[in-house]
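What follows is part of the complex, with its chains left where they were.
A and B label the chains in the order they appear, each numbered from 1.
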């Protein structure tokens, strides 16, 4: 069981009703962690269209995370 | 070369003048403006949310790629954050080169990558009072509806 801080942006923040939360999880990767958070908060965007960062660095969904990490979940982007 | 996130209106004249270079024969600029329609809906305003540190980092990665890939002299990108009115500039990309073809190609590459890769989200506010995050599914519906509505006074329906 690892404890991390999950941070949500844009529609994820609105759907979760909060910008960040402390999460405890047995997930092995940030992809698994995202799946847990998505179920809990009703995130509907498919993972392939979203992005994840650990401590301000974009990473692949298969990346493991460590106790105390800051994990950022980004819904589909729309700059410009 | 730099990428910046701006909280005040972008001034294309100042941005352009900062790129003047005696070696440059061509300058290409792209500006993204807030337009009054999107996908058949009448838009009255936009809100951009930006993760600034990562947006700048990824934006400068895009510019570095463009400088390596095309025969250009310099490339700069500015993107707005916050609330924007119709016709306001959301993004500015400027590229200088000795010969024009490279500036066109690099500018196009940069704006395409900026839009696809930077952690920037766009919320549209519609004439009918509705709103929605562009490219996202099931905006602010279901159980999150109330949290959303209480946060910014807008809801999808």
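Everything below uses one rule, namely that a residue touches a chain if its C-beta (ideal position, glycine included) is under 8 Å from a C-beta of that chain, and two chains touch if they have at least 3 such contacts.
Since the model is a prediction, treat every value here as computed from it, not as a measurement.
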Number of copies of each distinct protein chain, complete complex: A x2, B x2
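Assume only the chains that are shown with their structure count from here on.
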Rounded Å distance between chain A and chain B, as computed from the means of their C-alpha atoms: 24
Residues of chain B touching chain A in the complex: 32, 48-49, 51, 53-55, 57-58, 79, 90-91, 111, 114-123, 133-140, 142-144, 147-148, 151
Contact set on chain A toward chain B in their complex: 9-11, 14-17, 41-42, 44-46, 49, 51, 53, 56, 58, 72, 74-80
